[in-house]
Structures are given as C-alpha cells and as structure tokens.
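In this view, the complex is presented without one of its protein chains, the others remaining in place.
Up next is subunit A:
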Amino acid sequence: MTQSRARALLLTPAGLWYAAMLLLPLAVVLIFSFGERSAIGGYAPGFTFEQYANLPARFAAFRNTLTLAPVGTVAALVIAYPLAYFLAVKVSPKWKTMLLVLVIVPFWTSILIRSYAWIFLLGGKGIPALLESIGLDDVRLLNTPFAVLVGIVYGYLPLMVFPIYVALEKLDKRLLEAAADLGTPPWRAFLQITLPLSMPGVLTGSMLVFILLMGEFLIPAILGGGKVFFVGNALVDLFLQSRNWAFGSAVAVALVGVMLITVGVYTRLVKRFGASRDDVGLM
C-alpha cells in the first residue's frame, strides 16, 4: 500500500464526520436563514431576505451580548494579568506547577454547576445579607447585568490567565536586569518591556474569551433570570420554544458573522504584535 493511499484511508473517517456533522449542518443553517417559518413551526422552503430584515427584533440580545462580552473580556483581563504576572515572575518554581494547575482546573469542570454556585453568593442570603449588616439595605444582585458579569469573569478567568502566563514566562528576564542596570525605574521597565512583550498572550486570551462569550447561553440563563439575555438565549428561545427555525438561522448566521469580523480584526492586530498561534494552549 502506498503512503498516500494509507493517508487517504486514515483521513476518511474524520473527513466523513466533518462533512456530515459540521459542513452539512452549517450549510443547512445558511439555507434555512433564507427560508420562511412554516405554519406549524419549523421551516418552509423559500428564498427571502425577510429573516435578515427582521433581525432588529432581537436587537436587545445583540446589544447585551456586544456590551457584556467586551466588558467581561476586559474585566477578566484586568483581573487575570496581575495573577499571570505573579505566577510567571514571582512564584518559586516549586509551587508554580501546582498554582497553575489550580487556575486551570475550574475551567474543565462543569460551567453549569460553577455558575449555579453564584445563585447562593449573589442571592438574598449571600452578599446582599452581608451588605445589609454594614448598613446597605435592599441591594439586589441576582438577575442583574452585574450578576452576569461576575459569572462571566468567574467562568472564563482561567482561559485568560493561561496565555498571558505563557507569554510572560517566555520573557527574557535579562532584559529587565539590563533596564535596571541602566537606571530605568521598575514601572517604566514594566510599561516598556514587560507589557509589550506580553501582548501576544493578552491578545490570544482576550480573543479566546471573547469568542466563547459571544455564544454564551448558560450564564445569562442562570444568573440573568430572563432579564439579561444574550444572543444564545434568543437562539434557544427561537429553536426550542417558538420553533421559528428560519429566523433563528438568520440570528445564528448574524452571530457567526459578527464573530468572524471580530476575529478578523483581531488576527490583524495579533499579526502586528507578532503573536504566534502556539500560545493557544488547550490546558
């Protein structure tokens, strides 16, 4: 058997899987988005731009997603950076691995259960009760944008810490020593050396978190109480409750479109800052 035939045989099952479960479904969504809703729900064939013209009906979902996703990304970045810096620069090698694993572990455990935990902390007997004891009455946290933001940061923090850590870890410490020898104050060395050199990690982490946030459903569903909803929640409603597949498909296509544009802009930025794709660790 020739090598190219062996390769073809090895690739066939994966190729078929991608064709049937990835390409076909995505093509169906695209086709359905130009169709119509049938009288009994579901899909009726057609060719119309009506569904796309109707997108403003879900404006609130897009607005919430496009506000809370960037805000959540930035908040996660602000919290993650000092921790990544601490892990990469300050911690002794003995503890490094363990502390790093402790950051990553939550990411690989059920986000459903981790988000649900915040119902206790933000609910009446949690933080609001604490605030009451210091005189702040009637603070409602659950089912507010703030609750969703906390859930987002909590859920995706690990994914932000890791790439920044990798970038900072690779940083040549001799550069900082040289800067210190030349009399540069530490804060300037940080701004002029450490921060620019860690940009690839910052950009990778932000992109990963932002992409995942765009498709988020669970966190707003659990902590937003139906008041703070994302495009993901609109999609669940359109496909599982009102069964408007044509319009739902148009919303999904619009979501992926917005995502691709963002990723495109980001990739440009990343190229400019010279990031490498290898920074994207899975664990």
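Odds and ends about this structure:
One rule holds for everything that comes next: a contact is a pair of C-beta atoms (placed from the backbone, for glycine too) under 8 Å apart; a residue touches a chain by one contact, two chains touch by 3 or more; residues count from 1.
Note that in this section contacts and distances are computed from a predicted model.
The subunit not displayed here is recorded in UniProt as "ABC transporter permease", chosen from "Quinol oxidase subunit 3", "Dehydrogenase", "ABC transporter permease" or "N-methylhydantoinase A". In the complete assembly, the contact with the undisplayed chain comes from A:G123, out of A:G46, A:P70, A:G123 or A:P145. Although one chain is not drawn, the whole complex shows that of A:L26, A:A53, A:L136 or A:I261 it is A:L26 that touches it. Not every partner is drawn; the one left out touches subunit A at residues 6-8, 10-11, 13-15, 17-18, 20-26, 28-29, 32, 42-43, 79, 82-83, 86-87, 90, 99, 101-103, 105-106, 108-114, 116-121, 123, 125-126, 154, 157-158, 211-212, 214-215, 217-218, 222, 232, 235-236, 239-240, 245, 248-249, 252, 255-256, 259, 263, 282-283.
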